[in-house]
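Omission of a single protein chain aside, the complex is shown with its protein chains in their original locations.
What follows is subunit A.
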Amino acid sequence: MSDIADRVKKIVVEHLGVEADKVTDSANFIDDLGADSLDTVELVMAFEEGFGVEIPDDAAETIVTVGDAIKFLEKNVSA
């Protein structure tokens, strides 16, 4: 697992208060991890904060699973 994936999962665990083993790549923030629409906004802010990137609103709308977030950040974060 990439360093980015580890960090993403850690942020999700902290913000949504869920067990780490539930935070799989395919886990949907709302359907599987109990987030509501405000939680997802805050989660995107936490990704921005944690990775020092800006995630525009139209991109944020496409991030609905843990894997989506990892993919976006792997593409947009300079290692």
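Definition applied: a contact is a pair of C-beta atoms (placed from the backbone, for glycine too) under 8 Å apart; a residue touches a chain by one contact, two chains touch by 3 or more; residues count from 1.
The rule is short, and it goes like this: contacts and distances are computed from a predicted model.
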Among "3-oxoacyl-[acyl-carrier-protein] synthase 2", "Amino acid ABC transporter ATP-binding protein", "Cytochrome c1" or "Trimethylamine-N-oxide reductase", UniProt-listed name of the chain not shown: "3-oxoacyl-[acyl-carrier-protein] synthase 2"
Residue of A:D32, A:E48 or A:E74 touching the missing chain in the full complex: A:E48
Residues of subunit A (touch criterion as defined above) contacting the omitted chain: 15-17, 38, 41-42, 45, 48-49, 54
